[in-house]
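All protein chains but one are shown at their positions in the complex.
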Amino acid sequence: MKKELSAAAKRKRLNHLLIHAGIILFAAACVYPLLRIFSVSLRPGDKLVSMDLAIIPAGATFISYTKLLGDTMFLRWLWNSLLITLATSFIGVSLASTAAYAFSRFRFPGKKAGMILLLSSQMIPAGMLILPLFLMIMKLKLMNTYLGMIIAYSVSSLPFSIWILKGYYDTIPRSLEEAALVDGTSQVGAFWRIILPLSTPALSIAFLFNFTTAWNEYLVARVVLFSSKQYTWTLGLFELQGQYITQWGMFAAGSMLVTIPVLCVFLYSSKWLISGLTLGSVKG
Amino acid sequence: MNILTSIGEVSWFILLVAAGVAALVGYLYSHFKFYSRSWFFPAVLAVFPALALAVFGGLLGGYAFKLWLSFLAAEAAIAVFFRYVVKGRHTVPYLLLAPAFVGLALLLVYPFVFEVYLSFHDLKLTTIMMWKNTGTLPFVGIDQYIKVFTTSPLSETTFWQLLLRTLVWTFSNVFFHVLGGFILALMLNNSIRFKGFYRTLLVIPWAMPQVVAVLAMRGEFHATNGFVNIVITRLLGFFPFLSHLGVAPVQWLTDYPLLTCTLINIWLGIPFMMVVILGGLQSISSSYYDAADIDGASYFQKLRYITLPLVRPVMMPAVTLGTVWTFNNINVIYLVTGQAGGTEQADILVSALYKAAFTYNRYSYSAAFAIVVFAMLFFFSVFYLKSFDAAKDER
Partner (left out) sequence: MATVQFKKIVKKFGDNVVLNGVDVDIKDHEFVVIVGPSGCGKTTLLRMLAGLEEISDGEIFIDNLLVNELHPSKREIAMVFQDYALYPHMTVEENMNFALRLRKMDKAEIGARVTEAANILQLNKFLKRMPKQLSGGQRQRVAIGRAIVRKPKVFLFDEPLSNLDAKLREEMRVEIAKLYQRLNATIIYVTHDQVEAMTLAGRIVIMNHGIVQQVGSPIEVYRKPVNLFVAGFIGSPTMNFLSGKLAVKDGVAVFSNESITMPIPAFVLPQKEAREGREVVLGIRPDDVLVERPGGDKCSCKIDGVLEVCELLGHRENLYLKVGGQRLLATVEAFFNRSPGSAVSLCFNYQNMHVFDKATEQRISE
């Protein structure tokens, strides 16, 4: 009996060893490109083009970072991105939070049609809407402006946000609002004082989703913004990564500066984000 | 000063939207006599936009005033609509929905309709000035649609080649996303040490800004400096016999652009699937496995008869979504091949239509192309949802 047990335990240990090995292999594949960027960003200017695979290169230096911040408009690009993104997320979340409430709590003619419209809007290829949006923005004389970008971005994540928020509101018992009504709030007051504070996790997910979508967007920015002063960081980095190999270091440095905060926020919020996503997908 | 202006410009717009929401909320307060504050609504309606205009209108002038006027008009129209058209108890939900749906109508539905309009007219580099000045375009009927199937959107590839390429691209990506995601999720779903840490590392490709991730990966596929070729060269150094098997450094970006894009996109997409499937796996009660153990099921039998069917409902929506996303993925392909002088060997339908519009300035042609692509996607979705519904009914 004892011998059998130990055999089973051995097999289990071997299994776990294999699993660890497999996961580490995959994890390395996931992390390595990031480490490579890090490594390139530290390389001195004359060794950018090298066949070296070491993470910390010989003669590591921060020269790329100082050059990036000093010689290019990188900070300005970050600032542009931040403004556009914050405005977009704010608008997106505030519109979604009320619309989702209507879908979650009320019965009204056209509810089902509205939900289907939302879902089917996800089927429209984003690439397809760039052209008319571009022409609209041109016609409104908003080319190369923040406003044009915000308008183009503001509803792109709306259906998804509404979906996530509706799913979350559905889990909040109705009796809470009813108690608030009896206590003396209006319907809107109940939403404001009870539902919104309770939905902070879902609101943050929606906000983050809006934020990351707009923050990482490239294609619309490419056609709307044309002066490098107005560029978002995605456009700026793409340009740096262009043909001139000398700018590799600056591209890598910029990538690191952008990626680290985004990564931190994402990892910190991933639990919420994931539960939101799975919630959405289960209900979808 | 620059910074101040930019803040001003943006906050002005936010205030505008906030004013819209505030006005609607204000209206709710007055409509329901819980708080008999009849002054609330008009005050909000007037004060917010006026403030916004006073503070920031001066900074911008011109179009700001026009936008503000049209906003006021829209607001008034909404108010009238609710006072006189939608009477009774459905007012609240409609009001709550109004801002979002107005936004969607203006920025999703209207562009869509506009795209259809464009596809029947002729907007190109030579007519765009005319359109800008007069707003009219020459009508060409279905000419653009005929061109979609007869002429090439790019300089080399035809529509049918693009279609084939798109299907291959979509299928191979989704297949490997699901396969990789499933394997990783299965491995992570054990009670092993460092589980949280591993998961964190594994979602990094998804968490990284896509532009950075794609551009960095593109760098790794560079012919001389890229990691992939460096590793191949070193392997050849250690095991010279490999070169007889045809292993050699490759010009990834110029010779195999579609393969490169696919590899990069697989790398990008696996974490999402992994997370969704892991969520599904974790929601399966362990008592099923206990029962199967007692029944004497092997590991693969448990996988086949318990895990797969129970993960399916979680996975199917994600797979559908993933298919649509992959089909519509311009980002990866454009970022890898889109620079001036980039290859067209990797283009799929959607990236071709983007290039047709913005590299070749064939706007109307691109619009017609987009409608065709949309129609295909639409029929796929309808067909797919139907079959999915049918499968649901059977159970």
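In this document, chain identifiers A and B correspond to the written order of the chains, with residue numbering beginning at 1 in each.
Basically, a residue touches a chain if its C-beta (ideal position, glycine included) is under 8 Å from a C-beta of that chain, and two chains touch if they have at least 3 such contacts.
Because the structure is predicted, anything quoted here is derived from the model rather than measured.
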| item | value |
| --- | --- |
| Touch with the omitted chain, as defined above, among A:A21, A:A58 or A:L176 | A:L176 |
| Residue, one of A:T185, A:T232, A:S255 or A:S269, that touches the chain absent here | A:T185 |
| In subunit A, positions touching the absent partner | 173, 175-176, 178-186, 194, 197-198 |
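Rule of thumb we're sticking to: only the chains that are shown with their structure count from here on.
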| item | value |
| --- | --- |
| Distance from subunit B to subunit A - Cα centre to Cα centre, in angstrom | 12 |
| Interface residues, subunit A side, partner subunit B - complex | 15-16, 19-20, 22-24, 26-27, 29-34, 36-37, 40, 49-51, 53, 79-80, 83-84, 86-87, 90-91, 94-96, 98-99, 101-103, 105-106, 108-109, 111, 114, 117, 120-136, 138-142, 145-147, 150-152, 154-155, 158-159, 162, 186-189, 212, 215-216, 218-219, 222-223, 234, 237-238, 241-243, 248, 251-252, 255, 258-259, 262-263, 266-267, 270, 274-275, 277-278, 281-282, 284 |
| Subunit A contact footprint on subunit B (complex, rising order) | 3, 6-7, 9-10, 13-14, 17-18, 21, 24-25, 28-29, 32, 34-35, 63, 90, 92-94, 96-97, 99-101, 103-104, 106-108, 110-112, 114-115, 118, 123, 132, 183-184, 187-188, 190, 192-194, 198, 200-205, 207-213, 215-220, 224-225, 227, 230, 233, 267, 271, 275-276, 279-280, 313-314, 317-318, 321, 324, 327-328, 330-331, 334-335, 339, 350-351, 353-354, 357-358, 363, 366-367, 370, 373-374, 377-378, 381 |
